[in-house]
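Below you'll find the structure I mean.
One chain of protein is taken out of this complex; the other chains stay put.
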Amino acid sequence: MLYDVIIIGAGVSGSAIARELSRYEVNVCVLEKCEDVCEGTSKANSAIVHAGFDAAAGSLMAKLNVRGNEMMDDLCRDLDIPFKRNGSMVVCIHKEALSGLQDLYDRGIKNGVKDMRILTREEALELEPNLSDNVEGALLAPTGGIICPFKLNIAMAENANVNGVDFRFNTKVEDIVKDEEGLWHIRTNNGEYVTRYVVNAAGVYSGVIHNMVSKDDDKIEIIPRRGDYCLLDKEVGTHVSHTIFPQPTNLGKGVLVSPTVHGNLIVGPTAIDIDDKEGTNTTADGIGDLIAKANDHVKNLPMRKVITSFAGLRAHAARHEFIIGEVDGAPHFIDCAAIESPGLTSSPAIGEMVGNMLKDMMGLSKKANWISTRKDVMNPADLSVEERNELIKKNPAYGNIICRCESISEGEILDAIHRPLGARSLDGVKRRTRAGMGRCQAGFCSPKTMEILHRELGLPYEEITKSGGRSNIVMERTKNQKGGNN
Amino acid sequence: MEKRELTCIGCPMGCQITVELENGEVTSVTGNTCGIGDKYARNEVTHPERTVTSTSIVLGGDKPRVSVKTASNIPKDKINAVMKEIDAAVMHAPIHIGDVVVKDVCGTGVDVVATRNVEAV
Partner (left out) sequence: MTNYDIVIVGGGPAGLAAAVSARNAGVEKILILERDKELGGILNQCIHNGFGLHTFKEELTGPEYAYRFIEKVLDAKIEYKLNTMVMDISEDRVVTAMSREDGMYQIKAGAVILAMGCRERPRGALNIPGYRPAGIFSAGTAQRLVNIEGYMPGREVVILGSGDIGLIMARRMTLEGAKVKVVAELMPYSGGLKRNIVQCLDDFGIPLKLSHTVVDIEGKEHLTAVTIAEVDNHGKPIPGTEERYTCDTLLLSCGLIPENELSRNAGVTMSPITSGPVVNESLETNIPGVFACGNVLHVHDLVDYVSEEADRAGKNAAKFIKGELSDGSSEEIEIVATEGARYTVPSTINVDRMDDKLTVRFRVGAVYKDSYVSVYFDDERVMHNKKRIMAPGEMEQIILLKDKLTEKPGLKKITVKIEEE
């Protein structure tokens, strides 16, 4: 089948673009090398909606950050996902660096960030009593916020899919060539795809994809910049209420301490440039460094309450600027490359920008029946006892708690499996419902979730994975028994 | 004279026992706090024994496996042979605690028995 547009990558950028394009009468397919959406940079980051004072004034990064931030309220309402403007605070702990806060403030004004204020030491401590005793002042940006990156990514992809966008998972792009008619032939491990337009939203691989079609003097190198994180128990989720940043350096925005939208506390990231584009391993040094740095700005950090640590890779390019536009000498091939922080925040604006670009290039017309909203997996904890009983009467699965720590019922897991682009793995269920994301880290619920995946998808136990590929949970039956139970 | 240091497994106390042997004959047992320890130590240096616990395949039950054990100790050097027979056994539900899974396993005179109930479905 000939597609009008193929998007490479089902991360937050690719999914935002897919959703924007789904407004129009156009045939779109997203190719994703992993088994689910949100498997790369989009799944392991700070989960912050940045205010926009960091990026260089006049840069595309600054523009899309502020625009993305503005769009977030409406988008999250339409897509029924949690988002909270808890406010960001950049904390200065050296008197001589106080002028740096003013520089950030000025840059923020240039970038169009609203409502910022510079706080004195006393004002800062009043808002955040757990700031370091060394605090000298702070920049407060009330438009900064926190979001669930999984839910944002999943919701945009799901909504795109409902509006007709195809998604092909476990499909890795190996080569791209153009034929005489100007059509792009994309060779993958799952056969060849032909399309008029290509969007490269391949995250840390966006350089590799770009370089498949670009001229010799136009190569992009994406450097995976690893960031280690620690996630802390909900018990200490209110240690700070704002997102607390140090003053930025040339390696980025530094180690932040923030509540998450689900009530945990997140600490991170480090910034270590590496070669391996799959190198998401944490290191003892990285975690140690992280804790030391976080303690500079926030005191009494309860690091004994860590429930998990992880690492993500930012798609860093030397210029530290988003690369969005048609590739020189490769007509109808659009880059959306080097999307590093603030990529999550910018994603709705990236979608809008690339969507508009393609609308103009292709002369697209709007769909009459575009569906702008979707409902997230329900959170029964928000219901009253009566409403919950009503729900359980209608669907008893909502009365059966599977994940004790996060109080997630079978009903929610069934919804996650059977909705568009539904979950097929333990991680897929986890990112859609939070089952397994709590303090026991799936110790109790994983066998139960496996049973549900087995039953609902007809998957043999041996083929149930943590997150696709060869990440199967069990290997074989005991006693060399072949075949299913009984 | 030969001296063997043992940790008693007769109970969770885990007494440290010293056994002295003369030409393969036990001459003294010290460090135990009860008769079980004395008996264990003498057995352990002459003919060690273990209880084997595992699971067996269940057909037609509400569970795919039933837990089983050797009804009493078997010689330690027969653990692997006993496991082979347990692995080969197939039980049909319903099963009750004490039901024989393998009769006289490996000629030890000891039966392998079920240690839980399994309902038929």
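By letter and in written order, the chains are A and B; residue numbering begins at 1 in each of them.
Just so it is clear, a residue touches a chain if its C-beta (ideal position, glycine included) is under 8 Å from a C-beta of that chain, and two chains touch if they have at least 3 such contacts.
All figures in this text were calculated on a predicted structure; none of them were measured in a lab.
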Task: Which residue of A:1, A:368 or A:385 touches the chain not shown here - done: A:385
Task: Of A:172, A:293 or A:479, the one touching the omitted chain in the full complex - done: A:479
Open item on the list: Please output the residues of chain A touching the missing chain, sorted low to high.
Closed with: 230-231, 278, 280-284, 286-287, 306-310, 385, 388-389, 392-393, 396-397, 399-401, 404-405, 407, 439-444, 446-447, 461-462, 465-479, 481, 485
Open item on the list: For review purposes, identify every residue of chain B that touches the missing chain, sorted by number.
Closed with: 7-12, 14-16, 31, 50-55, 57, 63-65, 67-69, 76, 79, 83, 97, 115-117
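One rule holds for everything that comes next: only the chains that are shown with their structure count from here on.
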Task: Distance between the centres, which are taken as Cα means, of chain B and chain A, whole angstrom - done: 53
- [ ] Using the touch rule from the top, collect the residues of chain A that touch chain B in their complex.
- [x] 478-481, 485-486
Task: Residues of chain B defined as touching chain A within the complex - done: 55-57, 59-61, 64-65, 87-88, 121
